[in-house]
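Not every chain of the complex is shown here; the ones you see sit where they belong.
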C-alpha cells in the first residue's frame, strides 16, 4: 500500500533533519513549531482525505508505472479526465483548508520533468527518463511530498543568468564529478518546503548556450547537507504565537508557508539528475511546469474562494442583512467570478493533449488564460468580501479584550449583531475574512494568485505566443475578401 | 443520406410560402431579397461546412435515433464530448461568418424539449416524447433548420402572463380541438426565422396553475397559415441596398436577421404538441433551453471575437503600428477575454450530465456563468478594437466617394496607411470593425450577447440558485469551528 495516513506523514517529517531558520533562530523542532503547524496541517489534509472513501475518486489514482493505488499528487496524468480530476481535487482541498496546501508544485514538477526528460533523451541519448521514472516510483511508493523548486532570486531582472554581477543569483552547477554534480544558488518563495521530503529543482527561464551551467534539474532530500531554509514572514504571522489566539488568528488549523532555500554547494548523485546543460530544453521545462501550475490555480483558488464567499454570506447573515438586494448581488458576483476561475481550470484540462512521453499536458493557451484571470478575480472577490463584512473586520479589539472581565461584557454587548447569533461567532467569521483578505492567507489568496506560477506579464507573453494571431488575421481577410 | 448541400438548402427555402414583411411591404421573394441574403448565407454555411471532410468531425454526428450521419445542429447530444463539439462547431461558424448563423436555437430547443417531454410523460402519462421524437427524426432526415422560439413580447414585465392587460402578450392556446389546438400570440427577436423550415415554440417563463393556457410547446412549418413575420431593422441595415456597397457594408456575404413572428390563430395538430398545460414543466423547459443557449454563446461569440481580433490586428498593421507595446497589449487582452469566453463554453460542456431521457445537459451553473461573461467581454473587446482601429472607422467617406473621379484620388492619397498596403484593404478592414462594433453585426456581437438566451439578470438569478451558498457557508463554519 502506497498511501500514508496523515499521522504517518507527520511522523515521517520528524525523521528529517531540516536546517530551518525563522525569526533569526535555528528551529530545533520545526514539525511542532506553532508558526509552522498550520502549514503542516494543510499538507496533512492531502493525506487525510485520501483515506476517506468518498474522496478517493479525486484524491487517488492508479499509477501507470506500478499499477498501484497512489495519491494523485504523485501521479503522472494519463488522460484529460485525470487533468480535470486534478483541478477538482485542488478545489476540494482549497475548501477544506482555506489556504495553500503546498503539495501541487511537486505534482506539477514531476509531470513537467518526466515529459521533458523523454524528449531530451531522444535528442541527446541521455538517460534522464530512467532517472525521473525511478524517482517518481520512489515518491509514489513512499507517498512523499515533493517541493517543486523553480524561482531563482534573479537579481537584476534585466540580465540573463550568466550576466548577473553575482553568478549565483541563478542556481548553477559549480562542480562536475564522476558520481554527480555540485550545485550552488537559491530558490525563492518555496511553498511548503518545510513540509516536504524532497526538493525537485528546475531552471526558471529559457536559456541560451552560454547559460549551460544553469540548465540543471534534479531532486534531493530536503535535509541534504548544504541545504538551508529561511522561512518568510507573512502578514499577521505572529498571531499564531499569541496566547488566547483561537479567534484572532482567523484560521486556527490551516495555513501556508514559504521559504528561501539555499543550496550551498550541495552534491547531487548522477541518478537524481534530470537535466544537465541541455539549455534549449530549459524553456520547454519551464513552459510545461508553468502550464500545469497555472491550471492548478483554477482549482485551489476557487476552493479558497468558496470559503471566502461562504464567510461573507455568514457575515451578512450575522449583520442582519442577508436579504438586502445589494448584498445578494455582491454574493452572486463573487460566485460568478469564482466559477469563471474554475471554468478556466476545467477547460484547459479537458482541452489537454498527450505528450510524446505518454502523460498529458494541459492546453497551454487556456492554462495561461486561467492564471491571468486568477491575477484579477480573487482581488475583486476580496474587495466584495470586505464590502460585505463591514469595517468591524479591522477595528475589532483582540480576543484578550473579549476575555478581560472589565471590557469583555461591553464588547459582548456592543458587538452583538443579529440577536440569535453569539457575538463570538460573528468575531470568528470576521477574523476569517480578515485572514483571507489581509492576513496570513492573503499571502496565498492574493499575492500568490498574482505571482505564483509566474507574474501576470508572463502569462500575457504566452497568450501572445499561443493565441495564433495570424490565423485570426486570415479569418478577417476571408470575411473582407482581402487577398493574402 | 440526411445532409443537404448549401445549394439544396437554398432551394428548399424557395419552396416555402413565407408571409414576411419588411420596411412596410410584403416580400414576394424573400430568399433573394438583398436585405436577407447575407443572413441566408450564414445559415447556408452550416450546410456547406458539413460537406467538407475536414470539418465533419465537428459539423456532423451519428443520430442516436436513426444511426444515420446527420448535421450536428439536428443532433440530440449523447455525451459531454458531443457538448464540447457543439461549442467548437459554433466557434468555427462564428469564424467563418462573423455573424449569427441562426441555427443554434433549433438545436438547443430540440434538446430541451426532448428531455422535458420525457419527464412530463412520466408524470402525466402524456405522449409528448413520441411527438418530439417523430419531429426530430423528420428534421434529421430532411436536414431542416428549426427556429427555436421562446421570447414572448411580455408587455408589462412586472406582470405574469395571465395578468397582462392584453391576454395575448404571451402566446397561448385559444381553442382546443379534437385534432389539435389553436394558438395566438407572438414571439419576438426570432433569429433566423426567415431562413428556417420549422418554428418550434416554447414558453418563456416559469408558470403557475392559472397560466395553464400559456404552458404550451409545439412545432409547425414556418409557412403555416396564420403566421406572419415582420423583420426587425438593424443598425446600418440599408447599406445592403446601396449601389456600390461592396466595402461600406463591412461584411458583404454574411449577416444575421431577427423578426417578430405573429401567430394569428394558428392550428397545431396533436402530433406536433410537446407541452400543453403542464405548467410546472414550463420552468424546467425554459431553464434547459436557456442553459443550452447560454453555452452556445461561449462558442459563437468567441468565433466572432476571433474575426474582430484579427481585424484589429490588421488595422494596426495597416496603420504602421503593429509593434507598439500598447497595441500588442490590447490584442493580448482581447485574446485573453475571448478565450475566457471559450473556456466557459467548454467547461459547462465537459461538466455536463446525462438526463433521464438519455441526452446530455450542460452544467447549468457554469453555462450561466458563461453567458454572464458574454454580457461583458464582447463589449470590452469591441472597445479595444475601436481603440486600435482609430477614428477613421467612423469618419471615412463612402465607397462612392472613393469611386468618384474628383474625390477618389484624394481619398486614395490621404487614407493611405503603411505604403505597401492598398488603401482599399485598409478601408475594408475598418468597415469590418465598424460592422462588428456599430453595424449590422453589432446587433449580434453586442446586443445579442447581452440579451440573447436571457438578459444578464436572468443569469444572476440562476447563479444564485445553482451556486449552493449553503454549502459555502458550511465550509466557512468548518474552518472557523462554528457549530452548525
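Letters A and B mark the chains as written, and numbering starts fresh at 1 in each.
Just so it is clear, a contact is a pair of C-beta atoms (placed from the backbone, for glycine too) under 8 Å apart; a residue touches a chain by one contact, two chains touch by 3 or more.
In this text the structure is predicted, and so the values were computed from the model without any measurement.
The complex in this file is a homo-oligomer whose displayed part has 2 chains and whose full count of copies is 4.
Here is the rule we go by: only the chains that are shown with their structure count from here on.
Here the CA centre of subunit A is 40 Å from the CA centre of subunit B. Contact residues of subunit B toward subunit A in the complex are 84, 95-98, 251-254, 306-311, 313-314, 317, 328-329, 331-332, 335-336, 339-340, 342-344, 346-348, 350-351, 365-366, 369-370, 372-373, 425, 428-429, 431-432, 460, 463-464, 467, 469, 471-482.
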